[in-house]
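With one protein chain withheld, the remaining protein chains of the complex are depicted in position.
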Amino acid sequence: MSTTKTKKVSSQSRNRRVSLGVTYAILIVLGIIWLIPFVWILLCAFRCDYQPDGTFIGRVTSYFIPKNFGFKNFTDLFSATYYGVAKAFPRWMLNTLIIAVVDCVISTFLVLSVAYCMSKLRFKLRKPFMNLSMIIGLFPSFMSMIAIYFLLKSVGLTGNPAHPEYSVIGLILAYSAGAGLGFQIAKGFFDVIPNALVESAKLDGCTNFQIFRRIILPLAKPIIIYQALMSFTGPWMDFIFAKVIIGADNPSYWTVSVGLYSLLFGTHPDTNLFTQFAAGCVIVAIPIVTLFMFLQKYYVEGVTAGAVKG
Amino acid sequence: MASKVNKAPKKKENRLRFPERIGKAFSSFVKRFVDGSLGTKLSHFIFGAGNFYHKQYIKGLLFLLIQVGILALMILCPSINNTPYGWKALRNLSLKNVSEGGEFDMNTGTMLPPSDCKLMILFGFVTIAMIIIYFLVWNLNIASSYKADMDRKVGKKPSTFREDLQDLLDGKFHALMLTPTCIAATVFTILPTVFMIALAFTTYNQHDMNDIGTNLFHWNGLQNFRAVFTGEGSLGVEIHHRFLPVLGWTFIWAIFATLTCYFGGIILALLINKKGLKAKKLFRTIFILTIAVPQFISLLAVRNLLGQYGPFNSLLMDLGLTTAPIGFLGLNPGDSESLAKVMVIIINMWVGVPYTMLMTSGILMNIPSDLYEAARVDGASTVKMFFKITLPYVIFITTPYLISSFIGNMNSFNSIFLLTGGGPAYPGYQAGGTDLLVTWLYKVTIDQHLYNTGAVIGIMTFLITATITLITYRRSKAYNEEDTFQ
Partner (left out) sequence: MKKVLCMILAVAMLATLLVGCGGGSTPSVPDDGIIRVWVGEESAEFYQKICNEYVAAHPDFGYTIEVKGMDTGSVAGTISNDPTAAADIYTVAHDNIGKLASTQCAKPITDEGLIDQVLADNPESFQSVIYSTLNDKTYLYGVPYISQALFLYYNKSAVTEEEAQSFEGLQAAAQRAGCKAFTVTGDDGFNMSFALLARKVSDHSTTVKIYEGAEAKSGGSKGVSNCQGDDTVAIIRWLQAFAADPNGFKWASSDGWDADLDKDNQGVLAVIGGAWHYNTAKAALGETNLGITLIPTLTLTDASVAGLTGVSAGDVYRGGTFADCKCFMINANSAPGKYLKEQELIKYLSSKDVQNASYLECLNVPSYVGASDFIKQCYTDGKVSESQFNLAAMQVAMAEWGIPQPFITGTLNTYYYSKNAPAVFRAMIDQTAYPTTGDQILTETTSLDGIRQGLYLVEYLWMHGVTPDSFPASLPAQA
């Protein structure tokens, strides 16, 4: 009796160990596949290979691991003149940082205010507003892009030769203006906050503003962080809208993603720039990934709130 | 819940038919004019008059300012880039009184610029928006005065400006909170969208216009849509031949991308959350790298990695698996379109699977463990438990996500644009073999400036996504039982 039992237990634990081993194996293989492209970009960024006659090799090469390592790509990237803009890369980084910070503040505020209204307040135009925002969201964004450019241009906020820097304001406006309509995820989050909290505060004589500030906002920290993270990282990732709004002719005020993308696909006279592109990618990716990893918890909360609630 | 039961019949009562609503609005309008004080009557002509009458000076002044502002705009017709606003903009909307420009004086260097048709349409729409706003404010100003009348009648003092402001923080809090978004959405979303829709009925197409040497365009009614069926002109050729193939591939792509990422994500989440597995956090971190790293970096890395002379092809050749480089992504002429399609779906998993993994991890942990215990007692195998318990549970909870991710994948610009660029190209057309509706739209509008073609594609895309969304959204619980969640 006892022997059969121990046999069963040991076979069970052996089964478990085998299945755990298989899981490890699968995960490790998948993990390697997942990492290869990133490792490759990292290797390319530090590649410092020369042809026998001394020409630097900046192109994609057929070998994976560089023969020599060095910081040349990074030093070149920070000192090079691209599109006639001296030290363009640091400028692009700074532009993006400014745009991202301002956009982050405005967008987060707009999203929260709209989501709160839609979730916790009842008023006449609520349903029409929600329906309209949904319908508008179904139009592909490329349709409105060019019109936004002409609108901004007609008030001098882009395509303004006398003040090329105004394009940055135009882009911030364009980025954050649409943010309010993307309230669904935050609304899903607010919906979960019990209405009873709001009702009881009302009985205590709180105004809607006080309820928002004292009760809702403290509870909304995860969604605030989620929205802030999304709107902050947005400008670092977008390479189409930014180029349309700021303009192909205004490279001094490009964002870093537009700049990096152009290094690879523009008709820059020296297309031997892949390793510099890789170096730029590393510099852009490191802060974003760090930020993301730190705030991962909130990100998960955000996507789950949005996805499951719908 | 009880309150909800009470609410329901009331709601129905409020829901009037459209003609009834019009009738009601009209009668209340007449009533206001007849019953209202002198101030209210005057308000019909001079904004804010009623408020002045009730000594609400600041509010009255604000109304008056708006009236003066809009009327000034309508009459003075200020112009930007030689294109006027105001009544002239309305006249210009016809695109009839346009000038080719070009009168040139070599002594002064002046040259008369041609009319800017796109600005004419844009400013025409802005002016129409101003007129709509004018009448909305007109109505508000009468209502405001009439309300003060009523307050007086029952012996209340009309609200002061300070009280109005305070009300904004409470009763009208939504007005305060929604105002910025309303303005921004009108200017940056609704107006541009309406403008682009309008372009579908014009000849605004940089290629055709350059071809005949003009920068003027005009309205051409439904001809663009007719051309879609007949295949005439540059617009017709493009859309007539390429719309259905692109639409078909967009659907295939969306279905496969959604399903692969969805089930891949669930499986990955199960693997990572396996009991007894160590280094869970490390694995998670590795997989969500693809979410954290901007896609133009990660996808371009893959594209170059798989390039003709990239490391992957050279590895395959070193291993003797192939003799010539394989064009995985359809970037070169003659590359296989099917291979490119398979590749983008596979690579998209690399980006999309971790997303589902993150989302379902939480759900998996919340599955009541007694469900599994009971199954185990019944002697169910792991596989059986997955299909009988885990999967139904997860699918049940994440159905809304499946729908939204399907729509999301239909519009997944980056995965296609950065990997294949829509290739392999079809000589003679803008849309290549792997182009989705959205990347096609990009090429046509942003890249080639064929605006009327883009607008037609955009409208057709909208109609399709709107239909899908309406069908699924109307049926979803989230829409119908919104209040029960709270």
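The chains carry the letters A and B, assigned in the order they are written, with residues numbered from 1 in each.
The definition used in the following text is that contacts are C-beta pairs under 8 Å (C-beta built on N, C-alpha and C of every residue); 3 or more make two chains touch, one makes a residue touch a chain.
Since this is a predicted model, take the numbers as computed values, not measurements.
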Field: Listed residues A:I28, A:V155, A:V192 or A:L217, member touching the removed chain
entry: A:V155
- prompt: Which residue, B:R91, B:H241 or B:K274, contacts the hidden chain when the whole complex is considered?
  reply: B:H241
- prompt: Any idea which of B:I183, B:L282 or B:L470 touches the chain not displayed?
  reply: B:I183
Statement: Per the whole complex, from B:Q206, B:N220 or B:T260 the residue touching the absent chain is B:Q206
- request: With the full complex in mind, choose from B:S159, B:T202 or B:N224 the residue touching the hidden chain.
  value: B:S159
Statement: Against the hidden chain, subunit A presents residues 51-62, 81, 83-84, 124, 153-156, 159-162, 247-249, 251, 266-272
Task: Write the list of subunit B residues that the hidden chain touches.
output: 59, 62-63, 65-66, 69-70, 72-73, 76, 78-82, 85, 100-104, 106, 108-111, 113-114, 116, 126, 129-130, 133, 136-137, 140, 143-144, 147, 159, 164, 167-168, 172, 175-176, 178-179, 182-183, 186-187, 206-207, 209-215, 231, 233-234, 237, 240-242, 245, 304, 307-310, 327, 329, 331-334, 423, 426-429, 449
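Definition applied: only the chains that are shown with their structure count from here on.
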- prompt: Can you give the whole-Å distance between the Cα centres of subunit A and subunit B?
  reply: 18
Task: Could you please specify the touching residues of subunit A with respect to subunit B in the complex?
output: 16, 19-20, 23-24, 26-27, 30-31, 33-38, 40-41, 60-64, 110, 113-114, 116-117, 121, 123, 126, 129, 133-136, 138-140, 142-148, 150-151, 154-155, 173-174, 176-178, 180-181, 191-192, 194-195, 207-210, 212, 233, 236-237, 239-240, 244, 257, 260-261, 264, 274, 277-278, 281, 284-285, 288-289, 292-293, 296, 299-300, 303-304, 307-310
- line: Within their complex, subunit B touches subunit A through residues 80-81, 118-119, 122-123, 166, 169-171, 173-174, 176-178, 180-181, 184-185, 187-193, 195-197, 268, 271-272, 274, 276-277, 283, 285-298, 300-302, 304-305, 307, 309-311, 313-315, 350, 355, 358-359, 361-363, 382, 397-401, 403-405, 411, 413, 437-438, 441-442, 445-446, 451, 454-455, 458, 461-462, 465-466, 469, 473, 476, 478, 482, 485-486
